[in-house]
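Missing here is one protein chain; the remaining ones are kept as they sit in the complex.
Chain nomenclature is as follows: A and B, assigned in order of appearance, with residue numbering initiated at 1 for each chain independently.
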Amino acid sequence: MEPHPRTAHGALRGASFESPSIDAVGVEERVARLCSRSIKKEAKLQALHLTLSMIDLTTLEGADSEGKVRQLCAKALQLHAALPDLPHVAAVCVYPALVGVAKRALEGSGIHVASVATSFPAGQAPLEIKLLEVKRAVEAGADEVDMVISRGRFLAGDYACTADEIASVKEACGDAHLKVILETGELGALDAIRRASDLAMRSGADFIKTSTGKIKPAATMPVVLVMLEAIRDHYLRTGRRIGMKPAGGIGAAKDAIRHLVMVRETLGQDWLDPDLYRFGASSLANDVLRQIVKQRSGIYQSFDDFSM
Amino acid sequence: MTSSTSAVGTAAPRLRLGGDDGWRYAPAPESTDHVELRDRYGLFIDGEFTDAADGRTFETANPATEKKIADVALASDVDVDAAVAAARRAYDEVWSKLAPQERGKYVYRIARVLQERSRELAITESLDGGKPIRESRDVDIPLAAAHFFYYAGWADKVDYAFPGRGARPLGVAGQVIPWNFPLLMAAWKIAPALAAGNTVVLKPAETTPLTALKLAEIIRDAGVPPGVVNIVTGAGETGASVVQHDDVDKVAFTGSTEVGKLIRRALAGSGKHYTLELGGKAANLVFEDAAVDQAVEGIVNGIFFNQGHVCCAGSRLLVQESVADEVISKLKDRMETLIVGDPLDKNTDIGAINSRAQLDRIEEYLEIGEEEGAVPFRTSCPVPERGYWCRPTLFLRASQSHRVVQEEIFGPVLAVQTFRTVDEGIAMANNTPYGLSGGVWSDKGAKAFRVTSRIRAGVLWANTYNKFDPTAPFGGYKESGIGREGGLSGLHAYLQPEEAA
Partner (left out) sequence: MATGLGSFTVTCQCRTVSTGGRRAQASGAGRHGLERIESCRRGGQTAESEHAGQGTTLSESRAVAAAKRLPVLKTHKVYVDGKFPRSESGRFDRALAPDGTPLANVCRCSRKDVRDAVTAARAAQAGWAARTAYNRGQILYRIAEMLEGRSAQFEALLAAGNATPDEAAAEVQAATDRLVHYAGWTDKYGQVFSSVNPVASSHFNFSILEPTGVVGVLAPESPLLGLVSATAPAIAGGNTTVVLVTGSQPLPAVTFGEVLNSSDVPGGVVNILTGRREEMLAPLAAHRDVDALVLCTADPDVARSAEIEAVHNLKRVAVRPHEDWTNVQSPYEIADLQEVKTTWHPIGS
């Protein structure tokens, strides 16, 4: 493919100028304060239900097979047999090759199929191959596409290239929704995360997403707060609501509730909705279930009480 | 999912932040069952709790409920005499003769017991003074313990306090503290005094005596010799008799500039040592290159921390005109998420105003501000029916000539002004008789250093606000006070160099 033209300095400056600078210590303090919110009783139960409805149940292993994906979909369809009144998760997230399996398993359930694409997780492939991968995933039935940005290009200052790539992927998605993974653990600083968020939203992202789950740190609270603030500012400027998906590292219900607090106090009630907030997680659902049963029964639960 | 990508609506984008709809936090009250409060508290003199000589008492109440908590002994001159005499005896006979490290170990003990009883103290502080439990738990009590811990270590190192000179204690310190940080102020006063080898008579504020009296229990339980710390409760008259007592060698006062001047006048010619921590009207300057969201958070911390009952509060927001609209708009949004109410609820951001009198004063300024032509903005959050409450308030379009800009309100009320250039911002910041503190928000390091060095105030926060630490000296320029508390400077305030003796 054609090499991307190097971004002119003016454009580079323009891109960075529009993103406000971020003071990391201040962000940490804000996060600490948000984490001091105490969520009890009915507020907690509501939050737990909301969390379940926001989960993208995920398997992204080299060893993923049709059997593994079918098992995951079955779990998505029935989180806990003893509690039939629970909301269903938002989506099941798999590799492109397994989209078809998931689509068939979830038919009619209302649960979306999300596919990672664009040479996930490294993104180090020619653009045309990435676009082809996106098209194949959508053809196979993916409702949502989780792409990765080219972090190498971004860190090298090739903002135009990064933006063009996102726009191309968005076009290839057709009706499918596009989540743009920034892989924040590789971006180094909150300033860069803010800039990447702004760039992704301007380039057509429907969601911005922290991480692939393959790199640590992943969805830390400060990173998510900065991305939420970027979404807020984008909305206030354009009226367009972009979704947020933290992924990786959120395994406990307590953490998920802290995220909801952060969303509530940064973006407001409108974003407390699976259409605008997702958790990319593999083990979160069972901890949430454990807490829900505990809230209802008053008895602390074992993980063995819940299906894998 | 279609809603997320729906086209731009006709109405201006608005965040649904406050209000009652959607997901709300349930009440999360801190349990109080293990906190023991007595119906009646005495004076702590010479290691024992006693009634006032004339038997008089006053009531301390919970400002969130207006209900009485306890009757507290009202100390008269006679009681203050007894307390000073006990302090003098303890100084002469015990405390000044103790090996310095042993003295330090007593102070360490106090720090440790404070930590052990931290939850009880936090709850008591919030009950008696109205401050949110989040702050008493996370700020007041840990910092109080940290002060004792820091100064304890100085006790056997005072010879290093004055380079080239020895040091010795002053004697008996008479200390009067305010109601905004009752236990923390007691710690600021008592910890360096004891570590330096002085003995103490402390008078807590009449609306918030309880944590100081619990501290007295802790001091007694820690085995501190009788008379080393004496605590006399009462109002202004009691405080006056403490600071004017002939046998007090050092006066430490934290409170209003008005009262500070009366005390300073009374001390003239006495040769007594003194430190005064007084009022403030700090400017918090936000420059166009600031990290906006963190600046907004800093503005909120600056003025709404502890209901704005903070002498170093950032009560004047000076924002550069080029970013004023954005900053103010974001500030309003942020304010909508502040929760006013039950101080014991762990989610409360702004608790009760400390007293009826203080609420009256704040409300008077709210009227003054409107009369002067400033434009008020108040958030929509609900407040309880009983108790003393004040919703967070901005005065937009405030001017340097307005009283709400010039005078200390001591409440959750922020006067907002704009400036155009760095020099104008500095000039406005300094255009006040006060000089306690200031804030600067800029992402440009050189500018932050320049502005912090040009503002005539004792504590400058660059890209942060309302941070406190026992190692960091705190105190004012100009009419905000004389002397420093905290750090080595705070130790100096309780010592004299040998040659000067």
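By our rule, contacts are C-beta pairs under 8 Å (C-beta built on N, C-alpha and C of every residue); 3 or more make two chains touch, one makes a residue touch a chain.
Model, not experiment: these values are computed from the prediction.
Asker: Just list which of the chains on display the missing one touches.
Answerer: The chain that is not shown is in contact with A, B.
Asker: Specify the residue from the set B:Lys261, B:Arg386 or B:Arg420 that touches the hidden chain.
Answerer: With B:Lys261, B:Arg386 or B:Arg420 as choices, the missing chain is touched by B:Lys261.
Asker: Of the residues B:Leu43, B:Ala73 or B:Val459, which one touches the chain left out of the display?
Answerer: Within the whole complex, the residue contacting the unshown chain is B:Val459.
Asker: Can you say which of B:Tyr91, B:Tyr106, B:Phe419 or B:Tyr477 touches the chain missing from this structure?
Answerer: Considering the complete complex, B:Tyr477 is the one touching the chain left out.
Asker: Counting contacts across the full complex, list the positions on subunit A that touch the omitted chain.
Answerer: 23-26, 28, 189-191
Asker: Identify the residues of subunit B touching the omitted chain, counting contacts across the whole complex.
Answerer: Residues of subunit B in touch with the missing chain: 146, 162-165, 257, 260-261, 264-265, 267-269, 271, 276, 278, 433, 448, 452-453, 456-464, 467, 469, 471-475, 477-479, 481-482, 484, 486-489, 497, 500.
In the analysis below, only the chains that are shown with their structure count from here on.
Asker: Would you mind pulling out the distance in Å between where the CA atoms of subunit A average out and where those of subunit B do?
Answerer: Roughly 43 Å separates the two chain centres.
Asker: Which bits of subunit A are touching subunit B when the two form their complex?
Answerer: Residue list for subunit A touching subunit B: 20-23, 25-27, 29-30, 36-44, 46-47, 50, 112, 143-144, 177, 206-207, 229, 232, 235-243, 260, 264-265, 267-270, 272-273, 275-276.
Asker: Under the definition above, what is the set of subunit B residues touching subunit A in their complex?
Answerer: Per the touch definition, subunit B meets subunit A at residues 1-9, 12-13, 15-17, 19, 21-28, 134, 138, 289-295, 297-298, 337, 346-347, 443, 463-464.
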